[in-house]
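Only one protein chain is missing from this complex, and each of the others stays in its spot.
Chain lettering (A, B and C) follows the sequence in which the chains are written, and residue indices restart at 1 in each chain.
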């Protein structure tokens, strides 16, 4: 049984483990003041062309989202998110638990557009009887595998600025977005067009770890307190520093994501060749082909993946996810199996 | 300029003010331990046929909602409400500020049905990645003037019990609901079919005040602490006790609500006679006739009321609200004015 | 049985009730936008010599404290208070419930001095492992009846400014402080030397009500949302407006407080004449004489008051509290009774 259920079924890329062993007994300061974290932050600042950025490493995505958002908002302020957004759909009310409403927007492709947000602002105008929308949360790639174009991000960014809204980008799978074949954004574009974003390590080769990047330093004021208060400041911060150092010193991060995308694309191409449609256009490491139920049943005898959404009585969209660790031979075998079912 | 904008534009019913004067200099214990509060609670327990009920008086509806809900829920539990529900639409995120998501249901008539809630339970089943729905919030009358029938409330109550969901009824305008012409519920029905509910005084003759009634005493455990912690325990609790005593010792509460309903019905009948449709069937003290824009403009020269919702290019629904203090002569003059416009 | 337990055992001053009756049926806007609230705010701004101040009226002191403090602080910031401070000793954790630590200082007289606060700042310097002290909370008069001198307040204010700490003054009994015989502060001094303060109505002649005054307008940004979110925005805000208008249009507020102080002073003088010492020097409407237990027992047969603190095996400090409503004949009878016990 091989799993295509998610991109965190294996441990870390071997280079990372190797680096952990090499550095293991070197004494270091705790709580993120270690030499590896400091070096990794320097490299990241260069890659985003922003020497003034403020960077912190934490353990996971939900943790990142709740700490960043609660640190930026006053009690009466709210977040705007796609209904499919991770903070609304998958985080057990983590944002509301910090006191803030998540206002949702229905979005076919998981992305937000200025017009969507304008509607929210109008619906929330009867001050003080409603919350005040203050932060726009987006993901790239989105929770349904789609990506933002440069033009889309620019428009959104410009709109948010005009309305005094913060723009925060969840990059749990940012590597996959930026190495998608149809992508036209760079890491420094992301930095230029958002107030805060994060680069996800957990789903792209690290044991755990996300890099939070404040592009505007004043927004990071006292953020160290927030990390400590929410239990996110690891005593051995070196564990995060070493990993990001290894992922970014030679762009391992991007080559891992590219591999994951290629494996997914190979499967998508094979499915398209069989005539299967998709829920959203496949471009990153998660694809949502719509398959006949007997095909699904047959594939599930040897492979694990999620049945995502019932399409009609005969068919369902499924989610197939690949990762840095997905071996091409496994992909080939899966495609063979798929072809076999049809014949 | 006469206002039909809301039912809290005047002070209190004169009997209440009179009672405040009569009792003014009698020394009393503070924080709700005064003789008037104790007596008022006794009367209310009789009226709902539940000697074991636990009752507290507080200042307002938002305060009630946030304290009751946050006292009943654990951090990961959520509330289900109609999208028009006061806690979602009009309370500035008060519930989320206590840490809990409000899950909304689109509802034409502002009411909730078991099937709506069943859908939510299914959508929130992927534990622990989602919040746990635990409390159903309804209003009677609703924020758009509709009321629950006995059969509807029974079904909802029974469904909630079967799913271990609390049922909490917001009775900011419970008097208007229970004296509506098509109502078949009694105060003791309300008590029998909910876990907690409140009886609103502010919008029906009191200066301020809502009576929170826990029909199941164990749900009120330590509720006094909650009131104090949220700033809801008035030093001079007598102010609330005296008012509820006066409202309920001779059913003044119901006669005031009935008057408000009758005034609204009179207007509704006149509008219906003119051929105007309604957004929701008029039955309580707030009605939503759909009027041609010139008619609205003309009426607004002498009367204040809300334009509620654009119906089409020519027409909008407006909200006309009456109260215990609405004089019949004013209503008659308004109807005359309305008829005048048409001719 | 006559009660000297507190200063909220009666209702409101008759002038206030009279005004409520006079204005009762005049239609007004809700939520604090009524003409009485607007007028009362104008008068208060004149009295504090600050036309830019931002003022809101709310129901009670705990409510005021929790909303003001939580509106000013970010999640990692903390409040400094005397251990006897109302927010620490009497509010059921209301401040902590909004997420903030109350750091306490032991203080014999219930007041805070710059040196006390300097000690706290030093103890809380190991960022980010500790909270960040950001607001100093004081009361005048204090919870044990003492008052600040002008010089003390100036020093504290200047120290707080130098350390970027907010200074917030709880004036639940500000009237009693400012009319104490040894007082040298004015209402405009209070405004000049604090960032925010409130004037308590509940304990000085109102049915309920406190006036929150932001001396620096930018600190009140979006405060209306906070009020609504915490359930403090009364639909019939007129109830608060009318009362403050009546209390301040002719300085009724101060004459009521002066009366309360005089009644307490009369009792204190009689006790001093009998040779009884005091826990703190008597100057406002609450006094803490230290009495032999048989005297306490004897007085308690006819009068209600709190035994406050055991002094030694033979004696306890008691708390005697007077109010605007304390009749001089009652005070005289009490003094007679006291003298009688000795003979």
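Please note the rule applied: contacts are C-beta pairs under 8 Å (C-beta built on N, C-alpha and C of every residue); 3 or more make two chains touch, one makes a residue touch a chain.
Quick caveat: nothing in here was measured; it's all calculated off a predicted structure.
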Task: Check each of A:115, A:164 or A:235 against the chain that is not shown and name the one that touches it.
output: A:235
Query: Touching the left-out chain: which of A:88, A:137, A:198 or A:225?
result: A:225
Message: In the complete complex, the non-displayed chain touches which residues of chain A?
response: 2-3, 6, 8-12, 14, 17, 20-21, 23-30, 59-67, 91-94, 97, 202-203, 207-208, 225, 228-236, 238-239, 325
- prompt: Going by the touch rule given at the top, which residues of chain B touch the chain that is not shown?
  reply: 70-71, 74-76, 99, 127-129, 131-132, 222, 224-229, 233
Query: What residues on chain C make contact with the chain left out of this view?
result: 75-76, 78, 89-93, 96-102, 128-131
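We take it that only the chains that are shown with their structure count from here on.
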- line: Relative to chain B, largest Cα-centroid distance belongs to chain A
Message: As a multiple of 5 degrees, what angle does the CA superposition of chain A onto its copy chain C give?
response: 180
Task: For the chain pair with the highest number of C-beta contact pairs, give its two chain identifiers.
output: B-C
- request: Determine the chain that sits nearest the middle of the structure, using the mean of its CA atoms as its centre.
  value: B
- prompt: Just how far, in Å, is the C-alpha centre of chain B from the one of chain A?
  reply: 43
Task: Using mean C-alpha positions as chain centres, tell me how far chain B is from chain C in Å, no decimals.
output: 34
- request: Name the residues of chain A that each touch 2 or more other chains.
  value: 75-76, 99, 128-129, 131
